[in-house]
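Structure below; questions to follow.
One chain of protein is taken out of this complex; the other chains stay put.
Chains: A and B, in written order; residue numbering restarts at 1 for each.
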Amino acid sequence: MTSPLIKRCLAVSIISLVGLGPVVLFVGGAQASYKATPYQTSRKNAGTPNSTMVKKNSDGVIIAYGNSSITYRAPSAALVTLGDALFQQNCASCHGTQANGVPANGTAGAFPDLVGLGPATINFWVDSGRMPAANPRSIEAIRRVPRLTHDQALAVSAWVNSLSPSYPDIPYPHLKNANVADGAALFALNCASCHTIEGDGDALAMSTFSPSLRKIPSIEVAEAIRTGPANMPRFTGNLSDAQVNDIVKYVTTEIQHPNNPGGFGLGGLGPVAEGFVGLAFGVGVLALAGFWVGERDD
Amino acid sequence: MTDEHRTPVSLSGLSSNDPRLQPAARHPELVERVISVCFIVGTLCLAGFGACYWIDAQPWKLGATLGGGLLFLGIGIVAWGKYLMPRGPFVEERHTLANSDADRRAFAAAIVERGGSVVQRRKLLGGLLGGAMGIFGVVVMFPLLRSLGPLPKKTLQHTDWRSGSYVVDQSGRRVEVGDLAVGSIETVFPEGTENSDRGQAVDQTVLIRVSNEAFTTMKGRETWAPHGYVAYSKVCTHLGCPVGLYEQELQLLVCPCHQSMFNVTNGAVPQFGPAPRPLPQLPLYVDSSGFLRSQSDYHQAVGPGFWERS
Partner (left out) sequence: MSDVINTKRAKKQALGSYGRVGKSLDELDDRLGLARGGRTFMDKIFPDHWSFMLGEIALYSFLILLVTGVFLTLYFIPSSAIVTYHGSYTPLDGQKMTQAFASTVNLSFAVRGGLLMRQMHHWACDIFVGAIVIHMARVFFTGAFRKPRELNWIVGSTLLILAIVNGFLGYSLPDDLVSGTGIRIAYSIILSVPFVGTYLAFWIFGGNFPGTMIIPRFFILHCLIVPLVIIGLVSAHLFLLVRQKHTQFPGKGRTEKNVVGSPMYPVFIAKTTGFLFIVGGITALLGAFAQVNPIWQFGPYDAARISYAVQPDWYMGFLDGALRIWPSWSFHSWGYTIPFEVLIPAVVLPGLIFNFVFVWPMIERKFTKDNEIHNLLDRPSNRPMRTAVGVTMLSFLGMLFIASSTDVLAKFFNVSLDTVLVAMRYLTVIVPILAFPITYRICHEIQTLHGGGRRKTPNVVARSAEGEYTATPSPRYVDDVPSHLEATPVPTYIHEESEESGESGVRVVDR
C-alpha cells in the first residue's frame, strides 16, 4: 500500500524526468549552432618542413633536410612498385586507385585525398595499424595491430609519395643526442593538454580521443609530431628538430617506462583513481577492521 | 568481547573473581598464543623497518615493513582487549546534565540581575562601549585584509600586448610568417614577458594557423588574422585554465579543465561547456621583415569574469 507521500514523490520524479529533460538540454547543449564539418580537412600546406632546418640550393630546391637530431629520409624508390600493388589491394577501395580520395555519403573528403601529404604521413597511419581502418565510419581510427609490416608500410608511402613528392620525409631521431629534461618541459607545454601529463590519453570533444603514448616506437612519435594526424595539430616550424628529438626521448623513456618509486601507478588516472583506492582500500578496509574491533547488536 | 545477550552489570559491584571479569574468549590460552605470534611478527617487521632504513632500501620496502609491523601489533593489542579482557557488558548510570531548577534560577539571576542591572542603570555607557567595540571590530580587519596585497585597480583589464609587440614563443624566438603550417598551434607571448609570471599568467596566447590566406573570424576582424594566423587568449573565460587542447579537424579549442569548447573559426565562441564568453582575439599583422606582431592589446579583459569586467 503506497502512502500519499510516496505517490507524490514518484509523481515529482517522473515529471522532472519529462519536464527537466528539455530544459537541461536547452540551457546545457547549444550556445551556438554547430554545423558538423567533414572530419578530414583538405590539407593544403601539409608538407611544409621545419622552416629553420631546410637547406636549399641556388635553384631553390631543397637539398638537405635534417641534422644531428633527426635524419629525414624518403623511402627508397625501389619500393614503389610493391607499394602500388599493396595500395591497390588494401587502400584503394576507400581512397581510390589514384589515392586522391573518394566521396562517401555525398560528403566530399570523407575518404581523404592522400596525394602530396608526404611519406611520413602515410607511414604513420599504416605503420600504427590505424589504416586499413577497422571501422571506416568511425570518427577517429583506433590504433591496432598493423595489417602491413614495416617494410610494406614504407612501400605504400613510397608509392603515394611518388604521385607527388612532398615533405615531411620519414624522421629517424637520434635519441643519444637528446636532452630528456628539455623534452619533459616541451611535453608539458605542447602535448600534455591532450595526451595528459602521464601520457595515457583521454576522451576529447565529441567522440574523439587522444591515444595513449605508452607503446609507440620513436619513429612514430616523431612522425605524429611533424605530420599532425587527424585532430592532432602538427608542429612544423614551431618545434626545431632538436626539440622534437627531446620530446621523442622523453616519451620513449619516462612516459613509456615510468619510474613509479611510490608503488603501483594506479593507471595514471590521477586523483580519480587515488580517490577510489583511498576510499575503497583505506576507509573500506579500516571500516571492516572497525567491524571486527567493535561489537554487533542482537 | 561483550556478550550482548547478558544483562549488563555495574562495574563496581563485582569481586575480582566474578565470572564476568574473566576473559571473554572460551580458549584464552589459544588466543594468547595467536596474539604472541602477532606480536612476534610485528616486532620482526618493525626490526625489518629499521634494517631497511639502515641500508636505504626502496620506499615500498620501508612502507611494507612499517605497515606490517604496526598492523600486526595493532591486531594483537585489539585481540588482547577484545578476547582476553573482562567480558561485559557493564553498565553505568547517566546523570542528567541539567542542574536543579534552583541552581538554574540562581545562575540566571546572577547573570541577569547582578550583571544586567548594572548595565541597565548605565545605558549611556553601555551604548558607547557597544559602539566602540563595533568600530574596533571593523578597523581591526583593515590590517588583516588590506595589508595582504595591492588594490586591483585596472590590473585585470589589460595585458602586456601593445601595438607592435613581437609575437615570441616561450624560448623568446620571434615567430615568422613561414613558421607554422596549416593545422599548427603554438603558445606565444609578447616579447619580453615570456619568462615572467605575469607574462605566462595573463599574456599567454595561442597562435593557430587555420589557412594560408587572410582569415576572417567575425565581422570587423578582417585584418586580424593575416596569412591565416589566428591568435586567441589562452586564458579560459570560465576559470582561467590554459586552453591548450586544439583539435584541428573539428576546429575546436577545448579547455582541459571543464571541457568548454571554443570554435576557432568564428571567434572562439563557446560551443559547449560552462564557459560563458568567447576567448578574446588578438589582432595581428605581419611586418616588413616577415615577423608576426600584434596590432594592439586585446579589446576586452582576458580570463574569467569578475565584477568590474565591462
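Basically, a residue touches a chain if its C-beta (ideal position, glycine included) is under 8 Å from a C-beta of that chain, and two chains touch if they have at least 3 such contacts.
Note that this is a predicted model, so its numbers are computed, not measured.
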Hidden-chain contact residue, picked from the options A:C9, A:A85 or A:A134: A:C9
Absent-chain contact - pick from B:P28, B:P86 or B:G192: B:P86
Of B:V78, B:M218 or B:V286, the residue in touch with the unshown chain: B:V78
Missing-partner contacts on subunit B, residue numbers: 2, 4-16, 53, 56, 59-64, 66-82, 85-86, 88-97, 145-146, 148-152, 155-156, 170, 187, 189, 197-198, 200-202, 204, 234, 238-242, 244-245, 256-260, 270, 272-277, 303-310
In subunit A, positions touching the absent partner: 2-3, 5-6, 9-10, 12-13, 16-17, 20-21, 24-25, 27-29, 31, 179-181, 183-185, 188-189, 192-198, 200-207, 209-210, 250, 254, 258-266, 269-272, 274-279, 281-283, 285-287, 289-298
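By our rule, only the chains that are shown with their structure count from here on.
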Residue ranges of subunit A in contact with subunit B within the complex: 29-32, 34, 37, 39-41, 43-46, 48, 51, 189-190, 192-194, 204-206, 208, 228, 230-238, 261-263, 292-293, 295-298
Of subunit B, residues touching subunit A in the complex: 1-2, 4-5, 58-60, 63, 78, 82, 169-170, 175-176, 178-187, 208, 211-212, 242, 244-252, 254, 256, 259, 261, 263, 266, 269-272
